[in-house]
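What follows is one structure encoded as structure tokens, with my remarks underneath.
Just one protein chain is left out here, and the rest sit where they should.
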Amino acid sequence: MDEATWHRRTEWPLVIASLAFLIAYSWRVIADLSGLARDVTTWILAVTWLLFICDYVVRLALARFRGAWFRRHLGALTFAVLPTLRLVLLLRVLTRIPGMRLSAGAALRTRIVVYGTGVAIVLIYLASLTVLDAERHAPGATIVTFGDAIWWSCVTVTTTGYGDLVPATDEGRLVGTGLMFVGVALSGVITATLASWIVERASRGGDDAEPATRGQVRELIAKVDALGEPVTGSERTEDPTTTPD
Amino acid sequence: MDEATWHRRTEWPLVIASLAFLIAYSWRVIADLSGLARDVTTWILAVTWLLFICDYVVRLALARFRGAWFRRHLGALTFAVLPTLRLVLLLRVLTRIPGMRLSAGAALRTRIVVYGTGVAIVLIYLASLTVLDAERHAPGATIVTFGDAIWWSCVTVTTTGYGDLVPATDEGRLVGTGLMFVGVALSGVITATLASWIVERASRGGDDAEPATRGQVRELIAKVDALGEPVTGSERTEDPTTTPD
Amino acid sequence: MDEATWHRRTEWPLVIASLAFLIAYSWRVIADLSGLARDVTTWILAVTWLLFICDYVVRLALARFRGAWFRRHLGALTFAVLPTLRLVLLLRVLTRIPGMRLSAGAALRTRIVVYGTGVAIVLIYLASLTVLDAERHAPGATIVTFGDAIWWSCVTVTTTGYGDLVPATDEGRLVGTGLMFVGVALSGVITATLASWIVERASRGGDDAEPATRGQVRELIAKVDALGEPVTGSERTEDPTTTPD
Partner (left out) sequence: MDEATWHRRTEWPLVIASLAFLIAYSWRVIADLSGLARDVTTWILAVTWLLFICDYVVRLALARFRGAWFRRHLGALTFAVLPTLRLVLLLRVLTRIPGMRLSAGAALRTRIVVYGTGVAIVLIYLASLTVLDAERHAPGATIVTFGDAIWWSCVTVTTTGYGDLVPATDEGRLVGTGLMFVGVALSGVITATLASWIVERASRGGDDAEPATRGQVRELIAKVDALGEPVTGSERTEDPTTTPD
């Protein structure tokens, strides 16, 4: 079995594993589980995480050119190593919904908006869970409810940083640092996408005002070539006719 | 009656309803109304809100292709569902003021600046009203005057977030979250518009240095075609003249 | 006397007036003047401010088409109405330093960087003076030294907003609001200038890989026209030579 076949076949099982991970983690943190229930969620998280790591290892083993596959699938590595980010894979499924016919630019921007929004929502949600799990029972913690955690994540990802709620633990600070840089990157994505749209719209005139294409010039070169050949050809055939004269 | 006619006819009544909504809401919150006066503003808000929802439903019903109309008028849905955002419709009227002749890019940027400034002012104002209404009488609230609310909104929408004033209620936090993301989007719009302007200005040389247009190449192709035809034509007429020779 | 002559002649006196304004305002606020010295600076500020307003009114009166002049010189109006912003005019002088030969894009970006840096420095400095003047003797104020004011201005203009120092007066909050929005705009200018530079650099290949210019195609059209004319011309002169045959 080759890597592509494996990837196609494991896609849906992995989506279900992602959902299991998400639900188990949400339940564990929001309900602040303890005892047996906490142990069960620990097992679910461990098993689903292991599934993703195995999937990555199998794909790497099945790939023909492992070096090239590794370099081209850095995203897959990220999904495999960080259990929280892996859920973004769900969005790949969401973006496959058939849409209207779009230009290359519009299609790219649509994908960026869908993925970007999805990544932002998933990361804010998971960061909220992780920070709440880390902070809740820490001494001097201010983030003690799920509402607090969501509010803090939004305040952090937009780099607003009121400072009313601040992580007190190292784990919370790590989540915060990640969220801030993700926020800077996401605001860059928003701005760049808008810039691409505005630049495209601003240059929109009639098709006649668009920059000439290479295709057009190739067509022209062919025409000029065709023009040159018969002319010199007919003159050559003319020359003999005139010489016998 | 078709959808376009309805839209033209209901435009001004809806602008007046928007203003009524804005004035009633401002009066209600800033004056911190109670008793009968509060009930009157509640009624005005409810009726104007209902007007917008009815307008949306009627337009959808009148549209020929409802699916296509729905996808193309997501903005109208936003205006209908969220009473506060609906006032941005006023700006549509403002941008119709006839201006100077502008290039496609300059016209787009002018519209973006006018709409963007308008959206920012309306959202900051409405967010200030909403947060003041939510916070004012809440225990432990710091946003207690209209001046506080405006200052907090500006601090939030620019993602500065001093933290001197922070919402204490869930409704206030919701308004804050909205404002932060709007702020990130607005700063993206500012940057992207500036980038479009700079890119356009930076590439400005003489017209001779601009990228060749498709129109120019089409003109050239036609010329080459015209050149090719009479030449071979005259050669054909020449051939018989030379053959009789 | 026409508007351009007036503008040339009043340029240097106004630069001196700007400097007088800046020095008087700096001295007044930093030294926390009182009594006679404060009155003297009040007079200097009032006179220099009046000079700028008079200059604007005279320029408007001298302009041929007042409507067009007004629309084209909104910057001059800003400089005339807001005394603090007027000092940015000094930068106009600074950017006239002759530099190296630059492409249109590089020249534009150089101007943006010089003006932008200048505007940022002037605004941060003036905002620091204004906020210090407003806050210093206010009850509950945290911005009480010039160092505090500069730090607060930098924290505000970059939209960092620690919240360790926060304006307590309405005037201070107004200055803060202005600084935040200026900060958003300036960060947009930085980003857009970088984007223009990167887009230009990214598309740089050999000159042969650059988009074809309109000038090139015009040269080509002229060549094709020249090619078409003599050919049909010589054929016409050939036709009579062959017909007598």
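Labels A, B and C are assigned to the chains in the order they are written; within every chain, residues are numbered from 1.
Rule of thumb we're sticking to: contacts are C-beta pairs under 8 Å (C-beta built on N, C-alpha and C of every residue); 3 or more make two chains touch, one makes a residue touch a chain.
Because the structure is a prediction, the values reported are computed rather than measured.
Chain A meets the missing chain through residues 71, 104-105, 108-109, 112, 156, 159-163, 166, 170, 173, 176-177, 180-181, 183-185, 187-189, 191-193, 195-196, 199-200, 211-218, 220-221, 224-225, 227-228, 231-232, 235, 238-239, 242-243, 245. In the full complex, chain C makes contact with the omitted chain through residues 100, 147, 151, 154-155, 158-164, 186-187, 190-192, 194-195, 197-199, 201-213, 216-217, 219-220, 223-224, 226-227, 230-231, 234, 238, 241-242, 245.
As for the chain not pictured, it touches chain B at residues 159-163, 191, 195, 211-212, 217.
Criterion: only the chains that are shown with their structure count from here on.
Apart from chain B, the touch network of the chains stays a single piece. When the CA atoms of chain A are superposed on chain B, the rotation angle comes to 90 degrees (nearest 5).
Among the residues of chain B, those in touch with two or more other chains are 159-163, 187, 191-192, 195, 199, 211-213, 216-217, 220, 224, 227, 231, 238, 242, 245.
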